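Some notes on the structure that comes next.
Every protein chain except one is present and positioned as in the full complex.
Chain IDs A, B, C, D and E follow the sequence of writing; residue 1 opens each chain.
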């Protein structure tokens, strides 16, 4: 089975740098996959990506060595198993708030006896190889999003669920849940929570990732010790550069 | 944030007149949006609209002043949050039968602290404006469909759920649940139930909408005092006029 | 090979009644195919139908006995042969202005030795039967649109092209070419031209069709003797009925 | 209402032979529908078929007499009702492990008073006829997939659920759950389980179907008495023949 | 008819600033349309945009005040008329090398008597208004691309074609035709050619546009007096910003 480069990088203690895909287009995904990302996450939750765009985007990423992840819309078995069958090497699941949420999530991602994933890796065998079934349980990564006060309260319970590979911080929702405006990443309480999540994950021996929105925030999180840092999305990159050029030209 | 014209019309005590979209096409939606509707509801439940058709249809409506609503397929968090992120200004949720159903529904539609909606309004900010996050909770409307005997039994419980803006009557399913053939809207028991729903909503200070299938039924519901009356769908309009012309020509 | 019902109707001296499809949707096409049309023409010229919508629409029509025609965007070999391979039983080609135009058009629609159509009826054999190749030349109908002053000048030349089955009048373009506003079908000069086209076709033993926009105009053309009369489009049916209902309700 | 040919074949004690569709294409589905299958099942679980491909594929099958089934991604009400409204004549639901699962599944597929299916058969009436609502409950077939050890344990409970028409064995997942590698269909324990499922279904007077992967396995299951045997998928047929031809040519 | 803002800006002697769309996605187009462009050109030639993506992209732009242009794949009547019917307010046609090319191009874009455009502005009336037919000839802009040595030789002939609104320089192809590597914009011979084109257009009283690839080149062209300057494409913006961020982070 094709190795999961993310695991290799982690074994070498390197931070995994990720991009984020919200535009439902294989061409856009292929362009992004030619940049220097380790991972590209297709966002089926807040991105405009639906199931019909998923496969062309995964295929486009598969033309390169970038590892494809998918953020699923919700903790729903149907779509989680579908993105795995389509060849995703990591699943980021939003709103994991309790131990039971985490257990269900892991269960959907693992074949028996570790879980209840149904067998039929149609495109995954094309991407990963014919021995996919034997190695999928230990190669495909599971990320539980920690993004509410409730999740913080249940953090120890969540990170100790067997088969969970990592937590992933959604700072906007976490801030919102703590009472702050989305996009405000300066609040000490929020930053404290982020550190707590990182340390709790580390204490349990699992990995921690985070979504950031500015290079500065990203750099801070890398320094803090996060294993997986998402830097920016296709749409944000485009908008940032457009605004820069146009504001200069329009002077 | 762009105002929700439906709220403005209601403040002026006007009945909101709605059309219904079942054909999965942005062009068809744009044509409908140039007719004199206040609201167009994209039907993801019984219409043939899937997630890949949703955004082109919402975009097409956004070229006009018609307000876009979506009827979601079911009380499932993933799709409800997706239609909100895509810019829908109202969500009609089928089969709300209990207080708990209604609470979950409202929770999925509201950001913390009122609910558990996850943050990431990708297209909604394009449609509504950059201040969407601040005003979404009070601008986006929630409609609980009352369409079973069980819902009738729990009506008081449902309408008193905080954050629910309106009920919406599905007369075919309601009739079916009461033992009548779908499309038969003459049964006194059914009509009594419809009036009960309207009055119960009014007594709680929330709004009431209804799907109708003939102009006559629509007019009756307007006179009865419904706040939102859906008149017809794209498909039904097309079929009605085709049958009229062809039956005359084929004589 | 499946018979072309249009030919059967013509042999019985019946006027063929057609609908027109401009919405790029298989569902919309299937709804229309359940109305009482003899023929449905998919409009790839002015309709919003592109090549990716063509096959689902043809397939939808194939679930019924309605005969599928396609109006192609232009006298271009690539697309004409593509709609034939996809199973269209008639091709309406815009802007046939000269004998040479008509000859090229017919040639693209016929296998050797009558023409230069390339062989490969991928979906046509599914729709028509395995013996498609033997009978296609005499079953698939060719309609040359007569819609300019130049075409009127060359009318005799055009209608006498061997293998051309029919002319088809585009009254909007014809009116425009004669100096009138599109949609004005009352001008005597235009109506005279329409009659001339019909008679010239009849004199040569080929058929004549016309696009109409109102039931009144349609009825007039049927009485005049046209063999194929297109009554209305999906979009126009929808709009007409919407305007009727809404104008009554909004009083 | 159009009869369900599967029921007719069963009444004549014939084994229903099925093909399986995993390629999201109406053209591919139409080609398959011209082969000698009784049923074609569109696989929305492990196949690459999403909601936007579903309707073109159902439409393609509807051009023939082959009966369309759909395997849904999961026991989720939204998608189950959607495939029914789109005109599927059978639903195969994965991972039915308990009596409660089976009851929910049946309930989603039946109109009141037998179930909780919501009314709005948009495309189903086109395929089945205007009287769909009256006959759907007794015409549309429900298949509960038995594919885990837990389901085996609860088998009697599951097969006795009222309104369930059949069980359907997923031998790969069942084998996996029993501790074997997927694709190994020789294990006596697995084969015993398969026989048990068949007999338990028969004892309760319901039908039994199974997915097979080789003609040999298929023949064995037909002889064993299965009522519905799925032979192969579009993708597997293509691959098998490609490998055969290429291995001969490459010698 | 909705005014063409480009004409207004030109009357005020302002340079029109354009963006370029190569990603076939309505969402991507809508994001771009919220930036400070005057015009967005959908590139159907070298972009990955096909006919099925065209309408969603035009619709997305129509939700804003940005003016939509389309670069067509080639001087082919079918597609040129299709983008006009879909509501494009400007057509950029590649490889206009002779007077006859320019005449055919203009003819395809104008209704009789100025040209041979066929009548049927299906979506254009939705975007522009019901009086589209009366004003389209003077509102929709025609840009002839000058990008070969042959075109330079025939420049006077081309710019004097009646009804041509502007020339548009393709510097990559022009450089290639003059013997330079694409992307090299420093060659004096190339820059001289560019100035010649601008001056020849000005001498004839028509406008001149140019595609640029860097802000520096763009600024130079604005200062030179070009009326329409395309700054960058969606893909290039995304790549530029991704490379900037990643190269900083990867240090």
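Please note the rule applied: contacts are C-beta pairs under 8 Å (C-beta built on N, C-alpha and C of every residue); 3 or more make two chains touch, one makes a residue touch a chain.
What you see is a predicted model; the values in this text were computed from it and never measured.
Peer 1: Using the document's definition of touch, tell me which of E:76, E:157 or E:187 contacts the absent chain.
Peer 2: Considering all chains, including the one not shown, the answer is E:76.
Peer 1: Using the document's definition of touch, tell me which of A:127, A:168 or A:211 contacts the absent chain.
Peer 2: Checking each option in A:127, A:168 or A:211, the one touching the absent chain turns out to be A:127.
Peer 1: Spell out the interface residues on subunit E facing the chain that's missing from view.
Peer 2: 22, 24, 45-48, 50-53, 72-74, 76, 79, 94-95, 147-148, 170, 172-173, 176-177, 179, 181-182, 235
Peer 1: Touching residues of subunit C against the unshown chain: what are they?
Peer 2: Within subunit C, the residues that touch the unshown chain are 50-52, 54-55, 76-79, 81-82, 85-86, 111-113, 116, 118-123, 133-134.
Peer 1: For subunit D, which residues touch the unseen chain?
Peer 2: Given the touch definition above, subunit D has residues 17, 19, 22-25, 27-28, 31-32, 35-37, 48, 215, 218-219, 222, 231-232, 234-235, 237-250 touching the missing chain.
The rule we apply is simple: only the chains that are shown with their structure count from here on.
Peer 1: For the pairs A-B and B-E, output the one whose chains share more C-beta pairs in contact.
Peer 2: Ranking A-B and B-E by C-beta contacts puts A-B first.
Peer 1: From the C-alpha centre of subunit A to that of subunit C, how far is it in Å?
Peer 2: The answer is 53 Å.
Peer 1: How many angstrom lie between the centres of subunit B and subunit D, each centre taken as the mean Cα position?
Peer 2: Distance between chain centres: 34 Å.
Peer 1: Let me have the rounded angstrom distance from the C-alpha centre of subunit C over to the C-alpha centre of subunit D, please.
Peer 2: Each chain's C-alpha centroid was found; their separation is 41 Å.
Peer 1: Give me the residues of subunit A that touch two or more other chains.
Peer 2: 22, 24, 48, 50-52, 76, 79, 235
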